[in-house]
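Could you have a look at this structure, given as structure tokens, before my questions?
For this view, one protein chain was removed and the others were kept in their places.
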Amino acid sequence: MSESSWNTSITEINPNEVRLRGYRIDELMGRVTFGQAVYLALKGKLPSSEVGSLMDAILVCSIDHGATPPSALAARTAASTGASLNAAVAAGLLSINRYHGGAIEDCMMVLEMGIERAKDSGQEFVEVAGELVEEYRAAKKRIAGLGHRIHTQDPRTHRLFALAEEAGITDRGVEMIRALQGAMAAAGKELPINVDGAIAALLVDMDIPREIGNAFFMMARVPGLVAQVHEEQSRERPMRRIHPTDHIYDGPEARSLPE
Amino acid sequence: MSESSWNTSITEINPNEVRLRGYRIDELMGRVTFGQAVYLALKGKLPSSEVGSLMDAILVCSIDHGATPPSALAARTAASTGASLNAAVAAGLLSINRYHGGAIEDCMMVLEMGIERAKDSGQEFVEVAGELVEEYRAAKKRIAGLGHRIHTQDPRTHRLFALAEEAGITDRGVEMIRALQGAMAAAGKELPINVDGAIAALLVDMDIPREIGNAFFMMARVPGLVAQVHEEQSRERPMRRIHPTDHIYDGPEARSLPE
Amino acid sequence: MSESSWNTSITEINPNEVRLRGYRIDELMGRVTFGQAVYLALKGKLPSSEVGSLMDAILVCSIDHGATPPSALAARTAASTGASLNAAVAAGLLSINRYHGGAIEDCMMVLEMGIERAKDSGQEFVEVAGELVEEYRAAKKRIAGLGHRIHTQDPRTHRLFALAEEAGITDRGVEMIRALQGAMAAAGKELPINVDGAIAALLVDMDIPREIGNAFFMMARVPGLVAQVHEEQSRERPMRRIHPTDHIYDGPEARSLPE
Partner (left out) sequence: MSESSWNTSITEINPNEVRLRGYRIDELMGRVTFGQAVYLALKGKLPSSEVGSLMDAILVCSIDHGATPPSALAARTAASTGASLNAAVAAGLLSINRYHGGAIEDCMMVLEMGIERAKDSGQEFVEVAGELVEEYRAAKKRIAGLGHRIHTQDPRTHRLFALAEEAGITDRGVEMIRALQGAMAAAGKELPINVDGAIAALLVDMDIPREIGNAFFMMARVPGLVAQVHEEQSRERPMRRIHPTDHIYDGPEARSLPE
């Protein structure tokens, strides 16, 4: 082993064999969903099938949010100049930061802080949540994960929590964000738990490291960015002026999944 | 409708409602896998459950290929300087190009050219494949999708083709790549169909536009890049010299899926 | 020398000594302008002081073109989400492609083709230019480097050609683009040589490889992108909707250089 040698625990490559965290990729194919494989890649172990479903749901729920978010606009702007697909998607990814897609990690931080404080002080979550809401108000800061520009009831939150319940992973993360929501309401501000807050709570409960919290938004959104870039390059002329909001949906009409 | 107004057919946003290609996202969550949602986002319609499984398998098979590919090394190099997660992943994406991850589209082009020529000339696929192999040899060009630096039998190809068979989508794409493989063998060169070639054939048979062929590699690899970046930043010291091949796998031992 | 060893001819690093193409960096500092150093880095030799001035002028002329170009909008969009400076500038760079900033290389290609054809056929430039204009019209293609969306007389072109004249580098590149402009006019279309066309002609005459033609636009524009990103982050609120054209200049009033 030379001086420059280093280690990795993700994937092992041998002739005719690729193993992800110990499992043969070709054995995984057709037997696990992509959501399950993502969990395996990041956590190093296979999820139960229910947790796997939850992972798929977390990815599905953020796959696209239309053409208005900055990541879509940056990707379309690059695409409009003739960028290759990967470069346009990269421009989109570079627009996922603190103020867009960053609420997951910010919310995880608050939740972890609250949980820690309850543990250290022996207080109830409700009490801790009340304190935190008070502190954030005093500092004139928003608590990430609560409230939404457009949605007064984020339809994705309810679904995520139901699936988490089924998977049996609901724990202190969910408890704490509900306590915070309650404390806000008690302080006179009724706010929905938004999709970022819901994901944050579930990642805390699945023991996913905070540093990769926003990665779930990124992984989910990449296919959406691909769709945005492809639509831009196949439907619009190069170098058009892209108005950030003045567009109209003309895709398939509202429809329901088959029973 | 103002002069600057434009259209999009991907996602419709209304208060408390997000619809992807007409379906409510919260209805999709828990009922479709991420692979199925990707198909919906890009094709505009839901896949059958078997085609959905195939989509998941296509994404699973390319999720990671260790620390040696340039996309992993570029992402780790950026990560090592203290890049944020999205920036490091973007550096990885920018290293997915013609020579790395680009074989899907190049192979789709050959397959579509062969299919077109068979249709125009009325020749059998075997005949057309023989001609193409001859022409590529004369031009001293490789046919993308055949052969692999490491794997003499790509274990992922066999699995993809089996799943495609189950999904009932196997068609002229698969037929043409097999004809090309046969023509190469007849010309004295036994080469495996590699994973890019297999994906290319299946995308042709699922009628996915060639311009987004490489997107399947990108979407699949993003979680792998997240894992590589996270490992770099949690396990290694900043600014280390990253040897491109001299690393050792020290993750979970080889194991099999539970029955 | 190990198997993996490779060579580079740009910069030599030794303790207490950095040499760019053979010259000590600390000796260059204060004695050459950045434009001259760019020429040295890319061509491997020092320019005359007149050619150095021309290089500075080429960089100065593209340093910024306001907030409307896609590179500025993509950089501002990323910046608006809280991107770090390098990430926002990278998003801008990724929006410099064929349709924006790409005219330099496209024009160099036409000029080199014309020069080559004149050499091979023994024709005058005027004749070749007439043929090319005819061919492009027949193919319904524009000749890059002629015409501008906003400027009917690009004020930067005249200045570049005057400086090139002073530097004594005016040669077949400039001659050919003027021949093309003349042939267009003869065909009934009066078009200015735009700044990309002027730069293209001068790069041909300075024997700069075409593959790095667009790099001059990129190198020049990076400081402009820095200014755009800094203004966005210091003057605007995060996540605002960035209208692509509806902005007003409120900087210093029109003024002239001191004598």
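The chains carry the letters A, B and C, assigned in the order they are written, with residues numbered from 1 in each.
Methods note: a contact is a pair of C-beta atoms (placed from the backbone, for glycine too) under 8 Å apart; a residue touches a chain by one contact, two chains touch by 3 or more.
As the structure is a prediction and not an experimental result, all values here were calculated from the model.
Enquirer: Kindly name the visible chains that come into contact with the excluded chain.
Expert: A, B, C
Enquirer: Which residue from B:Ile63, B:Ala78 or B:Leu202 sits in contact with the chain not drawn here?
Expert: Spelled out, the listed residue whose C-beta touches the missing chain is B:Ala78.
Enquirer: Which residue among C:Arg24, C:Lys119, C:Lys141 or C:Lys189 touches the omitted chain?
Expert: C:Arg24
Enquirer: Would you mind spotting which of C:Glu112, C:Glu127, C:Asp171 or C:Glu231 touches the chain that isn't drawn?
Expert: With C:Glu112, C:Glu127, C:Asp171 or C:Glu231 as choices, the missing chain is touched by C:Glu231.
Enquirer: On subunit B, what residues meet the omitted chain?
Expert: Residues 70-71, 73-74, 77-78, 80-84, 87-88, 90-91, 94-102, 238-239, 241-245 of subunit B touch the chain absent from view.
Enquirer: If the hidden chain were put back, which residues of subunit C would touch it?
Expert: With respect to the unshown chain, the touching residues of subunit C are 1-2, 4-13, 15-35, 37-38, 41-42, 44-46, 53-54, 56-57, 59-61, 63-68, 84-87, 89-90, 93-94, 96-97, 150-156, 158-160, 162-163, 209, 211-212, 214-215, 218-220, 222-224, 226-228, 230-231, 233-236, 240-243, 246-257.
Enquirer: In terms of residues, what is the contact footprint of the unshown chain on subunit A?
Expert: Against the missing chain, subunit A presents residues 84, 86-87, 90.
Going forward, only the chains that are shown with their structure count from here on.
Enquirer: Same or different for subunit A and subunit B, when you check if over half of the residue numbers at their contact belong to both copies?
Expert: Over half shared, hence same.
Enquirer: For subunit A and subunit C, what's the span in angstrom between their mean Cα positions?
Expert: Going by mean C-alpha positions, subunit A sits 40 Å from subunit C.
Enquirer: Distance between subunit B and subunit C based on Cα centroids, please, to the nearest Å.
Expert: 36
Enquirer: Please work out the Cα centroid separation of subunit A and subunit B, and write it as a whole number of Å.
Expert: 23
Enquirer: Among the residues of subunit A, which are close enough to touch at least two other chains?
Expert: Within subunit A, residues 84, 87, 90, 94, 96-97, 241-243 contact more than one other chain.
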